[in-house]
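Only a single protein chain was left out; the remaining protein chains are all shown in position.
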Amino acid sequence: MPSPKRHIWVFGDYRNYFQNRVTLQLLSRARDLAPAIGAEVAAVIVGHDLDEYVGEYIAHGAQTVYVLDDPALKDYNIERYAEITARLSKRYAPEIILVGATVFGREFAPFLAKRLKTGLTADCIDLNINEKGLLVQTAPAFGGNLIADIVTPNARPQMATVRPGTFQEIPHDDSATGRVVRLPLPGDLPHPRVRLIRSRRLPQRAQRLEEAAVVICGGRGMGSKTKFKKLFELARLMEGEVGATRPVVHANWAGHDALVGQAGRHVRPRVLLSFGISGAIQHTAALANADFIIAFNKNPHATMMKLADVAVVADANQVCSALIRALKGRIRE
Amino acid sequence: MLKIIVCMKQVPMVSELPWDARTGTLKRELADGMMNPACKHALEAALQLKHGIGAQITAITMGPPAAREILHEAIAMGADRGVLLSDPRMAGADTYVTSDTLARAIGRVCPDFDLVMCGCHTTDSETAQVGPQLSETLDIPGAAYVEHLEIDGRTLRMQREADDFLETLEMDLPGLVTVTTRAYTPRYVAMSGLQDAFGEVDIETLGCEDLGLDPHAAGMKASPTRILDVYSAVAQKENLVLKGSPKKVVDELFERFGDRIGGAMGKDLTPHDHPLERGRKKDA
Partner (left out) sequence: MDFNPCLKHKLVRKSVREFAEAEIAPLVYDLDREARFPWEIIEKMRPLNFFGLQIPRAYGGAGIDTISYAVAIEELSRVSAALGLCVTVHNSVGAYPIVRFGTDAQKKRFLPALASGERIGAFCLTEANAGSDAGGVETFAQQEGDSYVINGTKIFVTNGGVCGTALVFAVTHPEDPRRRAGVFIVEKDTPGFSVGEIEDLCGMRANPVSSLFFEDCRVPGTHLLGRSGDGIKIGLAALDTGRIGIAAQALGIAQAAFEASVRYAKERQQFGKPIAAFQTIQNYLADMATEIDAGRLLLYRACARKDAGKPFGPEAAKAKLYCSRLSTRVADQAVQIHGGYGYSKEYDVERYYRDAKVTEIYEGTSEVQRMVISRAVLSQPA
């Protein structure tokens, strides 16, 4: 029976559970938003052997968990998951569906939104409810240099994918309780047209610049090739990756692989350290998705310093050495 | 012969962007356009299929009349024909309506297609949604973020990385893939290709009427999402300025942002060289 109460749904993306906390983060945000529209928060989880996750979702804020647990759903399959979720959505008519912007989520959500004939905003970095009770979906637009507030005024549900790490999860609470609604596998579920032939967990691979949580970018202001090498030491300490501007790559201080810029790699670290970079648009266009930028530059007027959350006026090379010393003192093994 | 459709978008060339440093806003309308990088990778994947097993490639784009440029570029690279969907009433479409319009155009210009290829995301809106939504609209199987693909008869086999998994997928044609920028490094445009691309080329421009598309079902008006506001990301920054000796600024940095930096590193950076603390640990 459709519940008369409004619902905010969070789709349970549990693959890589220990690294991927986005579902829990969304449950937390959904709980924050729910009172404004008099809603309750539900998780939807589809797959097999899910009991552990059901418990986790309740412990992290889900008031209801819709569970479809069946061996036939063991493999992550976008078509089947989307079909099931679409049917549930039509039945329960949630006001909002939130999906984590994992690779899975960013493919799954567009299918689902289209099937539900509703709007979808990608990769949000904030969610709020406005005075009209609409979900304001804040998303980076235009390579992240601009930010757009987007709403879905009429179509329902309102849907968004949200970048992992955007919100804080509610701490695990064993005493939390929630309703668990177990649903049967529909008999008429179509066969998936995209067949999974093989799936294997990738071995611990070399971290990619694009995916690194800590990125250290260096520019000509580092002074020389030898001095630039310090950034690699800093990166080792911080378990980050080194990026470079075009002049640095041209001068052969770093390889072309390290080029961060419009024509190179786009990064999205949680912390970006920028050393001796003036901030030409060709470079900064690729930084827009960095969560927190600390720039080091002698020149306080450099564009990069204006873009930074923290602008440190200092010689890039000297401050890099100071950072390395300080980190060696602070890191606990 | 395999019929491939490559959907592509013209995006502003960031390096050319008139950028107002004071307000931090982009004057988008003055920007020069370019073929979205991921779309170029998708085209390259299509070209490699063409050279391998033979294919006819149709490049489709939706945009202002100036977007015609990327169709010439696609033809210069080796596409066979171009289709420009251009109509002021199509402007401002979100991904939902864009995928509707593209689906209709595909039905009009190449209904017997075998494979639709898109870039996995654009550098302007970065939604990565049009590809999957187009496959949903065309009611064909679709897979996103594909890095490698090969065709065996009517079967398309793909590889992709998704959330730390390496997946091998298969689908029967017709189908749709979106291609990442990790593989299929696009070729450079040859000068002879450019010469050809401005000779007698097959580029048609279609508007709502040509597609039999109700103008009310196109563009911004028909889109389920609405943009309330767009503002500069730069203006959001607090921009705290630290000055002083390297040691002093580094200490201050850790004092104020140590949690944040440590959090990103997955490490605790609170000072641990304090003798008292060391003593306490031993006791514990």
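Should a chain be cited, it is by its letter among A and B, assigned in written order, with residues numbered from 1 in that chain.
Just so it is clear, a contact is a pair of C-beta atoms (placed from the backbone, for glycine too) under 8 Å apart; a residue touches a chain by one contact, two chains touch by 3 or more.
Only a predicted model underlies this, so the values are computations on that prediction, with no experimental measurement involved.
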Residue of B:K3, B:H41 or B:H72 touching the missing chain in the full complex: B:H72
Residue of A:A155, A:L196, A:A251 or A:I331 in touch with the missing chain, whole complex considered: A:A251
Touching residue (missing chain; options A:T102, A:S278 or A:N317): A:S278
Positions on subunit A where the hidden chain makes contact: 246, 249-252, 256, 263, 278, 280, 299, 301-302
For subunit B, residues in touch with the removed chain: 34, 68-69, 72-73, 76, 188-192, 194-195, 197-198
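Methods note: only the chains that are shown with their structure count from here on.
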Centre-to-centre distance between subunit B and subunit A (centres being mean Cα positions), rounded to whole Å: 17
Touching residues on subunit A, where the partner in the complex is subunit B: 15-16, 19-20, 79, 102-104, 106-107, 109-111, 113-115, 117-123, 136, 140-155, 193-202, 213-214, 238-240, 262-263, 269-271, 281-282, 285, 288, 292-294, 300, 303, 305-315, 318-319, 321-323, 325-327, 329-332
Subunit B - residues contacting subunit A, complex: 12-15, 17, 19, 21, 24-26, 28, 94-96, 99, 123-133, 135-137, 140-145, 157, 161-172, 175, 223-234, 236-247, 249-251, 253-254, 257-258, 260-261, 263-273
